[in-house]
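One structure below.
Note that one protein chain of the assembly has been removed; the remaining protein chains are unaltered in position.
== chain A ==
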Amino acid sequence: MLIETKGLKKVFKSRGKEVEAVRGVDLAVKEGEVFGLLGPNGAGKTTTMRMLSTLIEPTEGEATVCGHDLARDAAGVRRDIGYVGQAGGTWGEVTAREELVMQGRLYGMSKKRAQARAADVLESFQLSEYADRNVKTYSGGQKRRLDIALGIMHEPKLLFLDEPTTGLDPQSRAHMWDEVRALRDRGTAIFLTTHYLDEADALCDRLAIIDHGEIVAEGTPLALKKEVAGDVVAVGVTDRAAEARDLFDAKDFVREVEAGEPDPATGVAVLRLYVDDGAAALPELLRTLDGASISPASIELHRPSLDDVFLKQTGRSLREEK
């Protein structure tokens, strides 16, 4: 295990009030995997990452990172990890090459070694062309690539990425995903935070969903979704939503019904039915509605998404938060 935490907790004190940002997190990250921490803003993702990367001290709990005890051997942790914060960490008036060489030297490389490694890294991140220009002239995507390049300058076993694609255009975002996969394929484990469902789904080998400072689910994206149900049928009804809900609830093949609030504009309330086989369930569901003379406003059948997982665990949709 590259990361193992036990009851990791962080309490911030501000103006006499105590805020529990992270309330006892247990995590395990394996070698060579992309591990995602998915959750809405303010869920405690960044705080957890900042604790694991030695930037802030946990209030309680224990953690081992790359074999080093977080509390006793922060220096050991720092040697073996790379970290790329949300802000990135480059300065506009410096060139990419200068920053990379400096970064290498901060990790104890000789000047010669740092220069050689910087040239390699610039090449592999397609930055050679701009290497000797000041960072302030870079595009968002180029700057983000440099941020990551700085993070892996010393070939860490584990790279922390805090919201790596926030603020990037779709193309740069796709590039970033490729970079992350390429790093993983070369043996670097990645720990990233994200509030994008598609990113967690497509990029992460395993993930944990965090809400209000607590892990609510953990597993591979597939397993998490399977746990929710084989399929989700979303039925929109304009009135008698409670009645429809009870009817569906009584059916054996419906594992669970999640009733949403009626939309204020259209008056349509969406009932989400978790079923094993959507295609088989659909005719029966329609018959049930017909039998009670309830006419549906809409019916959708879809594979469960991570949002369904989040919704099931927290009762809220991650999508609505955005």
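Heads up, the rule we're going with is that a residue touches a chain if its C-beta (ideal position, glycine included) is under 8 Å from a C-beta of that chain, and two chains touch if they have at least 3 such contacts; residues count from 1.
Everything that follows uses one rule, which is that contacts and distances are computed from a predicted model.
Undergrad: Name the absent chain as its UniProt record does, using one of the following: "2-oxoacid:ferredoxin oxidoreductase subunit beta", "Transport permease protein", "Phosphonate C-P lyase system protein PhnL" or "Predicted Zn-dependent peptidase".
TA: "Transport permease protein"
Undergrad: Sort through A:Leu106, A:Ala202 or A:Leu286 and give me the one touching the missing partner chain.
TA: Once the missing chain is taken into account, the touching residue is A:Leu106.
Undergrad: Write down which of A:Gly85, A:Gly141 or A:Gly219 is the residue touching the left-out chain.
TA: A:Gly85
Undergrad: If you put the missing chain back, which residues of chain A would it touch?
TA: The list for chain A reads 53-56, 75, 78-79, 81-83, 85-94, 98, 102-103, 105-108, 150.
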